[in-house]
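Take a look at the structure set out below.
The complex appears here without one of its protein chains, the remainder shown in place.
And then chain A:
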C-alpha cells in the first residue's frame, strides 16, 4: 500500500506543501503553470494481482519462520536420500499453505471487488464549463467534483460551494471513525459563485493520516486586485469515505486523491500485538529444537561409533553402492545428520500452528456470540478486532481505565450551578426555581445563563434531518411548536448538551446558529440575537473554550468556560474564593464542575484579538502553537460568573466490576483527564478506594513537600503494614517524575514511582493528557516482570493507551468510535469486562495453554520411540512408523479432539468463575505455561514414549505372537507402538476433559474409530501408487493376535496410571474445595 505513495509523491517529497490549481486553470500573478504530478484516484487496498498472487503470497507465507522451517525440511527430503519420503512433510505443508493461500486469495478478491466498486463509481466533474461523468478513479487533483446528497465523497475535497444558503454542508463520518452524528463543514468564505471561472490556487500540506488535522491556504485571484487569501482548516475538508447528508449538492476541489487520501493513509494496519502465550510457545519450540538437534547429533555420533566396529558398517548382506563408497566421509556424516533431523522433525509439528490459529479464530466467535455482551440500548454486542489475544485476557495484571464514559456513563445531567456564590439546585425544580427569584443578582444570573447558552459548539438538530421527525413535523409541525424539552442537540461532548439543557430549564433556550448569528429565547420569550465572532475551540491542554460574540447593542463579549484550574488563574482572585468552595464540594460529590467567566472587550481590544486570531488561523506553519498563544492572550483578565455541576453517573455495576477485578488480583489504575476531586469521588463510588484506604497524594498542591514524601514513602516497609494504600498523582507531577529537571534523577524517580504504585491497591492519575496515559502504561508494561496490562477506554483520548497496552479494550460509548476502532476487543459496557476477563479470558487461557502443552507432549511421545528404535536398527534412520502414520498422526488422528477441547473446555463452569474472582489468580503469571508444567508434560511424554517402545520391545523378544506360530515383522512392531500411542494420547486428553459435550464425545471416540477404520482401510488394499505395500494387512494381522491386544491394553493403562493417581490423590483442600472441584485440568 505504501508503494503507491512513494511512487506518486516522488517528485514533491522535498516540498512540504503542495499547490493545487482549482479546475486546472493557470492563474495570473504566479509563476508559470506547472501541472504537478499527483497520484490518480485509484484506491488499491488489494495486495495481489492475478499475476503476482502465487509468487507474492508464497513469499509472504514462507517468511513465517515455521513455514520456512518446514520448507527446509521438505527440501532436505527432496535433495538428500532421507528415510521418509518428501510427501510426509510436503503434504501437510502443502495443505497448510494451500488453505492459507485460498483464504488470503479470497480476502483479496473481496478487496478487489470493493476497490472496483469504489474506483468505477461514476462521479460528476466540472470540466471546461460542462459536467462530465467520469469513473471515480479518473479524478485528478484540482478537479472540481460535484457530490449529491447521500453520496460518499470520492476523494478528499475542499468544499467550494454548497446548495445550502449558509454555505455549510453536513456529513457523517460513520465509515471513517464510526461517529454517526452529523458534522458541519463550511465552504471557503467569499468564493465566487461561478466555479467555472474561479481562478484560485490552494496551497496545503502534504497528505498526512490524521483525520482531524488539515492546514491550507487558498489564494483567490481577482483581476487587478491583490489576491485574497483564505485559511483552510479541517472544517473545509470533506474526507473521502464520508457521506453527504442533509445537503442537496456540493462542489469541491480535489486536494488529495487515491492512496493519498486520509482514509487510505489510515488503512495501515496496527502493529501486531503478540501474546505471552506465543512467547512461551517460541521458548518451548526452542527447547524442542534443541532436543531435535541433540537427538540427531547423538544418533549421528553413535552411528559412526557403531560402524567403526568391524563388520557392522557393511555386512555382506547389505553392501553399499559404488557411489556411497565414493562419497566423502564428512559429507556422509552431514547427510546422515540431516536424515536424522528429517526423521525426528515431526517433534515440531506444522499442525500446531494451524490448530493454534484455528483455535484462536474460532474461539473468538464465542465472545461475539455471547448474548451477555449484547446491549439492547445500542443494539450491539462485543466486537473482536483481533483474535490473537484471547488468552491474554486471562493474564491481565494491571487494568488501566479511563474514567469518563468508562467508569461513568458519560450521560451528563445538570445538577446545580453556583452563581456569584449562591447555589441553585436543579433537581427539585419547582421549589428551587423559587430560590432563583430570591437571590439578589438577577443580572449576574441572566448573564450566567446567557453564557451557558452562548459558550458552546452545540448544534440544534434540524427538523427533517431524521425521517421520523420529518413525519411528525408534516402533520402538526405548523400547529404545535416542537416541545422544547425534546429539542435535539448535537455536540461533540455531552457536557455541553447538559449545560445547554440546564440553561433551558432556567428559561434560556438556545435556538440555533444561523449564518454566524446565535439566537436565544430568554425568560420573557423574547428572541435575543448575538453575532458569533470567534470560537476559541476547546482543547485538552487549555482545558477551556471561549466564544466572542457581539450583542445587538454592539458590545463585544467573551464568554469562557473551563476547568477550575484553567479558569481561576485568569480571573480576579477575589472572585475565586466564593466559588471555589462550591466547586470543591461539588467535585468531592463526584460531579464534573466547570467555571464560567466573561469579559467585555473594548473595540481596540477586539481589533487586536481579531487580527491576531485571523493571522494565526492563516498560518501554514505552527498554526497550532500560534493559535494557542493567541487564545491564551485573549483569555485573560476575565471575571468569574459562576460554576456548574454536572453529574456523570456511574456505569451499571461499575463498583461490582472493579471489586471483581481487584478480587482477581488485578491492580486497577484510573487514568483520567478529570480533576482530582471528581476522580477521587468516582474512585470511592467504584469502591476502588475503600473507607480504610490510606490515600497518598502526590499533586501539584503537595509538591513542595512531595519530594520528601516520595522518598519517605518508598522507605516504608510495605509488607508489614496490613493497610490498603491508594495513590493519587496528577499530570503535572507525573511529567515532573517522568522528565525531571535534572536528567540524572529520571531513572531514580521512575523506579521510586513504580515502587510506590505497585504497592498500592489502586492508583489514580488525574489531569492526564492522552500521551501521558500511554506513558504510564508503557512504564508499567516495561517494569520488572513485564506484567500484562489492559487498557479500557471509550474516547479518542484513550486511543494511545489502548494501543500501548497488551490488550486494548474499547467501550462502545458516546464519544465516537475511535477507541473501538483501535481496540483489540470492544464491549458495550464496562460491566462486561468482568465476564470477558474472569470467564472468557480464564477459559481461553486454560484452553490454549493446555493445547500448547498437549501438542508438545503428544509429539514428544510420538517421536521418542522412533528415536529409541535407532538404537536397535544400527542407526540406519529406519522409521518406526509407516509414512502414512507419520503424516496423519498430527493431521487426522490426534488433531480434532484437542481442537474441540480447546474450543469447548470449561474446567470450571462460567458461573463459578464469575462468582469466585480469586480463581483468576490461579492462572496468573502464565501459570500453565511456565517451565514447571512444561517439565511435567515433557517428563510425561518421555515416560510414555519409553513405555511404548520398551513394552513392545519386550513383547517382541519372541516375535511369534500368533497362535499359528507365524512371526511379526518390523511394521507390525511400529503399528503396535503407534496404536498404543494414538489411544494413550487421546485418552490422556479424555482424562483432562472436564466438560464433555456431545462434540467432545464425537471427536474423541470418533477419531479413535477413524484411526481403526483408516488402519484397516490403508492395510486392506494394495495401493497402486505406492512403491511398497508395507502395511498390507499388518493392522488386521495385529488384531488377530491376542498378545498384541493384551500388550496394547496394558501399555495404555500403565501410561495413564500416574495421571489417574495424581488426579485422585491431589484432592482440593481448603475452604473452596467443595465448590471448585479440580480446577486445573492437570495436576502438578
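Assume contacts are C-beta pairs under 8 Å (C-beta built on N, C-alpha and C of every residue); 3 or more make two chains touch, one makes a residue touch a chain; residues count from 1.
The criterion applied here is as follows: contacts and distances are computed from a predicted model.
A.B. asks: The chain dropped from view, which UniProt name applies: "Cell cycle control protein", "Acyl-coenzyme A oxidase", "ALDEHYDE REDUCTASE" or "Probable cytosolic iron-sulfur protein assembly protein CIAO1"?
C.D. replies: Going by UniProt, the chain not displayed is called "Cell cycle control protein".
A.B. asks: Which of these, A:54, A:629, A:771 or A:1064, touches the one chain of the complex that we don't see?
C.D. replies: Looking across A:54, A:629, A:771 or A:1064, the contact with the absent chain belongs to A:1064.
A.B. asks: I'm checking contacts with the chain that's been left out. Which of A:322, A:525 or A:553 qualifies?
C.D. replies: Counting the whole complex, the residue in contact with the absent chain is A:322.
A.B. asks: Just the residue numbers, please: which parts of chain A touch the chain that's not shown?
C.D. replies: The list for chain A reads 83, 311-312, 315-322, 365-366, 368-371, 373-374, 376, 379-381, 872-874, 876-879, 904, 906, 910, 951, 953-974, 991, 993-1000, 1022, 1026-1029, 1032-1033, 1037, 1041-1043, 1046-1047, 1050, 1053-1054, 1057, 1060-1061, 1063-1065, 1067, 1073, 1077-1078.
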